[in-house]
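Apart from one protein chain that is not included, each protein chain of the complex appears where it belongs.
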Amino acid sequence: MKTYKIVTIGGGSSYTPELIEGFIKRYAELPVRELWLVDIEEGKEKLNIITKLAERMVKKAGIPMKIYSTLNRREALKDADFVTTQFRVGGLHARSLDESIPLSHGLIGQETNGAGGMFKALRTIPVIFDILKDCKELCPNAFVVNFTNPAGLVTEAVLNHTSWERFIGVCNLPYGMEVGVSKILEAEKSRVRVHMAGLNHMVFGLDVFLDGVSVKRDVLEKMATESESLNMKNIMDLPWSPEFLRGLDAIPCAYHRYYFQKDQMLSHMLEDFKTGETRASQVMAVEEDLFKKYQDEDLADKPKELELRGGAFYSDAAVNLISSIANDKRDIQVVNTRNKGAIASLPFDSAVEVSSIITKDGPVPLATGLLPAAAEGIVQQLKSFERLTVKAALSGKYEDAYVAMVTNPLVQSEHLGRKVLDDLLLAHEKHLPAFKETIDTLRNRP
Amino acid sequence: MKTYKIVTIGGGSSYTPELIEGFIKRYAELPVRELWLVDIEEGKEKLNIITKLAERMVKKAGIPMKIYSTLNRREALKDADFVTTQFRVGGLHARSLDESIPLSHGLIGQETNGAGGMFKALRTIPVIFDILKDCKELCPNAFVVNFTNPAGLVTEAVLNHTSWERFIGVCNLPYGMEVGVSKILEAEKSRVRVHMAGLNHMVFGLDVFLDGVSVKRDVLEKMATESESLNMKNIMDLPWSPEFLRGLDAIPCAYHRYYFQKDQMLSHMLEDFKTGETRASQVMAVEEDLFKKYQDEDLADKPKELELRGGAFYSDAAVNLISSIANDKRDIQVVNTRNKGAIASLPFDSAVEVSSIITKDGPVPLATGLLPAAAEGIVQQLKSFERLTVKAALSGKYEDAYVAMVTNPLVQSEHLGRKVLDDLLLAHEKHLPAFKETIDTLRNRP
Amino acid sequence: MKTYKIVTIGGGSSYTPELIEGFIKRYAELPVRELWLVDIEEGKEKLNIITKLAERMVKKAGIPMKIYSTLNRREALKDADFVTTQFRVGGLHARSLDESIPLSHGLIGQETNGAGGMFKALRTIPVIFDILKDCKELCPNAFVVNFTNPAGLVTEAVLNHTSWERFIGVCNLPYGMEVGVSKILEAEKSRVRVHMAGLNHMVFGLDVFLDGVSVKRDVLEKMATESESLNMKNIMDLPWSPEFLRGLDAIPCAYHRYYFQKDQMLSHMLEDFKTGETRASQVMAVEEDLFKKYQDEDLADKPKELELRGGAFYSDAAVNLISSIANDKRDIQVVNTRNKGAIASLPFDSAVEVSSIITKDGPVPLATGLLPAAAEGIVQQLKSFERLTVKAALSGKYEDAYVAMVTNPLVQSEHLGRKVLDDLLLAHEKHLPAFKETIDTLRNRP
Partner (left out) sequence: MKTYKIVTIGGGSSYTPELIEGFIKRYAELPVRELWLVDIEEGKEKLNIITKLAERMVKKAGIPMKIYSTLNRREALKDADFVTTQFRVGGLHARSLDESIPLSHGLIGQETNGAGGMFKALRTIPVIFDILKDCKELCPNAFVVNFTNPAGLVTEAVLNHTSWERFIGVCNLPYGMEVGVSKILEAEKSRVRVHMAGLNHMVFGLDVFLDGVSVKRDVLEKMATESESLNMKNIMDLPWSPEFLRGLDAIPCAYHRYYFQKDQMLSHMLEDFKTGETRASQVMAVEEDLFKKYQDEDLADKPKELELRGGAFYSDAAVNLISSIANDKRDIQVVNTRNKGAIASLPFDSAVEVSSIITKDGPVPLATGLLPAAAEGIVQQLKSFERLTVKAALSGKYEDAYVAMVTNPLVQSEHLGRKVLDDLLLAHEKHLPAFKETIDTLRNRP
């Protein structure tokens, strides 16, 4: 039986224990021979803690999975079968800035599709491109499974501006939506399939099948009347109006609250912000606790607390995907991949998040045709923002970044957009090499 | 030489003297034999004032154009060559509600593409459909030239839900943009052509030709550095940042301020609102003055003050269009018409506002191909809103109207959207026959 | 474990023993509880012969599969899980006319995509529509697996002019191509995948994967230099030029000889025709022999001779498909199904023959994007012919049938097309109820 070499870039992440748990649980179908945890100098200490915990977990499980730990990415990548990427350029501190700087100007930062997400993309894209250059040389047949946010934007950049094809963006949100819908239907998740289409963090459940029969209307009605909600740990749990759900005729994702409940989201976030809290600051606190736990030499399992971290289901989502590719399972999962006509109104080469059949050659997206009108507008709007952000990441020009910022549906302001842009450029300078000249000019502006 | 019968529905409008001036000025090329001013019972008094002024104007001009005045639309339409529609269902009072109700909940109303515009469309579409039914019977070869706002939305409804083909939506904004660009270039307007594409009040100047040579970059640079602006009387004159214009690489229209300078627009509007002022209330004051002037029996010209009304260039835009059709002039004008592939990413049958060659058979839109990314997103967003609004106008369902409202980029709030929706439904009940049941249910809600 | 009820319409076909062999071989994974063989009055005798042979085969295999034999289609269809259709309206005699009438005017008849195929479609489409009406009532969740030729044309008609979705057209040709390519590569078929796209009997092998790595160039080179050919029993085995294959850069199917080696095909067929031979007459002789064999009470297996019949692999192709649906296998098979954007230049709703993943909900076509230019032209040409033929089948108009005939790439002649059309209409009158009036007029023409 074939065994696998897996490389996890950002191995020192607090999420890693989930991933390891995932590999352990699925060892029978996906025998991981070598798991390489890679991180950078700044993450050395965390990497060590994670590595030791991983070794204890593997030992307890009694499986022959070897854990390697290194700061040398190229050494790790050699002949890898799968590469997972889950790093955070600039760490949680950078995220904190992504969220707090927009809030300081009265805007939602939103770490994936808002002003904050835009800067996360600007920091991440060049690093991903570097990793792919190494992969091209050292493991040209590997699949790269990217959890690094903003997963959609990063996939858009890779599919349109590199020659690397085997790149899949993964998010735990669609998985969570299927779990939620299964609960609403009081049915085993395996009996339920939600047909999803859209973009990352902007995906719609366009149909729901229970044992193959469409029950979307029932689900919407239950969500509408019993105030069931499909939520994520990291997004405030505002219910949707019954009438809105009926009119939408599709299941919104948690992130749609930013666009369709914007005022309430903003006012809650501003309240928290006044008290010094952002989602990043909460996460930082959780992380500190987690790493304390991870150091406990008696701990040889993923601690329950990790689920509070907002990344629940990441393990299932990611390891499921890898196992489906390795075993050519042909099951349906929702991933970020090349559109190829699946959503008729988006370009053939765009990255989209769609229900796809997972084969040994990667995802095959299921055809959706045209999106319903209510989904079409906001999806197109966000796709334009993605393309503008990718353009800015490659050009490093102020004007390109500025237009991406202002046309974002959470910004909509030339005036505030500029303030947020300037502050974020200066704050993240270290991680924005393409913008060096732009930032120098900015700094010297009177 | 062929002479023409023209019917103006909403003849009692304060704009009518401009239209009459337009017909007088172009009498040589467009000999109007009969001009029928049609209005409804409620507008009888204004219609009389306008009719008398019109007669004085014609008399002074010394041309054989006969003015007819009637409340009987069917009598007027018989064998018409052109029908212009410029009515306001519910009058300025309705507009005042369209604007003030959203502001009372902290939202921009915007009389064409916002919550206010949505209700203007819901009131207007059924009336337009009725008029077209009469036209089908009484003047099947006429062109209907519609200035009634929201011109884009109304055209979308007509082209996709009636069998009437000869329908053109006209707006003075593109005309004003060309005038503005000509000023920036210090050139005669006849030497300048702006290639425009998008939707009504969401149109972009994608290129500028001076004597046939592209000078877009120069225009943008001048707009950027000399703070030239292309404005309309009815929109606050906020300048655009140079960097934003460079990044956009297209000339925005005045209404783009609502989407890209939203916070400033809103705060100015809220300030005015506190003092009891909305754009509608200003217009009402201007109108009152105007009608006083119109009654002056010594007046036989369009008074200068009309230009303050915000409708400058309507005369030129509308009469130019009619004359170009009548004379098969083949000049380029920007109108709302069927897309027919001109904007590659919008459906073949959508209404779009694009530079078109005006022939005796109607407009032939110039091909644009794909819109630039910065324009694509917001244009698609608004087109979705238009389609949702048309759907609601036809169904009369609460849930359809609610989704149209919430997904509008100036609303983005389920919570506030509902309040605005409910208040507007109740306020406009009289003019929303399709929503009768919906409003009854709403009223009886606990 | 779920067991299945399968209904075979045209159960008296000489192919049926292959199908039964297929069900027997796969009984473990696809336990067929009831197999209903349905035929019409005229086929009663053959049906009896086949039924008895089937019973002997099942008995020998020792499996509890019950064989039912009936002339009452509606009785059979009740609660079926799968319906296979493999009938021939008018029998082999009609096919003989389809082929010989065109040859008598010097034209290739071609029983699927030529003049002959057009008439096979005109006879078949109304019967298929009737069957689907019964299915709608009696087994609304069944899949209909159609082997009746012309499989592409019939699928085009069903997908665009009925509300029945679960319809799949199957052909043995793609299966045979994969077998042939595997031989060329000297590899097990399971290691080889040919990505195919086009229309039925007009499908191209656009890529070849051996263990997932593209080896198309090698296959083409081998086909080119070693004169390997991918052939079918029922098509003359003319080799392809190396240079043509290199230029085509895709693997042609056997039927491409009719379009790209037309003169040689025609002259061989005319030679045979002079001696009284057509493909139909050969098949009739083979059939007679087969049915003699089938009556042998010692025979309890599919006789080897059946493979000479031209339908080799039908069993594998059809039963494979049914088993993949029943078991939700998600393997890739080449079927006729709705395009859904898989071939970018064909309409979303067109029937296409493409590599598809077979799920419990039916086929999911793999995206192809744009076809190469050399394939695009002839595929579009044939799709137009299909649409015109379907139009004629529904209208029964002479002029519609005439245009379909003349624009067929094997006809190209108004003059000969008319002769062929008239002769075929008169010859098949009995089976063309929609054309009754047209044929009456034709007969009374001076």
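The first chain written gets the first letter, and so on, giving A, B and C; residue counts start at 1 in each chain.
In the analysis below, a residue touches a chain if its C-beta (ideal position, glycine included) is under 8 Å from a C-beta of that chain, and two chains touch if they have at least 3 such contacts.
No experiment lies behind these values; they were computed from the predicted model shown.
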item: Visible chains in contact with the missing one; value: B, C
item: Contact with the hidden chain (one of C:272, C:289 or C:376); value: C:376
item: Residue touching the undisplayed chain, where the options are B:127, B:270, B:364 or B:426; value: B:364
item: Option from B:33, B:93 or B:330 whose C-beta touches the chain left out; value: B:330
item: Among C:211, C:271, C:328 or C:414, the residue in touch with the chain that has been omitted; value: C:414
item: Contacting the left-out chain in the complete assembly, out of C:88, C:222 or C:262; value: C:262
item: Footprint left on chain C by the chain that the document does not show; value: 106, 240-241, 243-244, 246-248, 259-264, 345, 373-374, 376-378, 380-385, 387-388, 391, 397-404, 406-407, 409, 412-416, 418
item: Missing-chain contacts mapped onto chain B; value: 212, 329-331, 340-342, 344, 348, 357, 359-361, 364-367, 369
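Quick note on the criterion: only the chains that are shown with their structure count from here on.
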item: Farthest chain (mean CA position) relative to chain C; value: B
item: Chain with minimal offset from the mean of all protein Cα atoms; value: A
item: For chain A paired with chain C, centre-to-centre distance based on mean C-alpha positions, whole Å; value: 46
item: Contacts with two or more other chains, residues of chain C listed in rising order; value: none
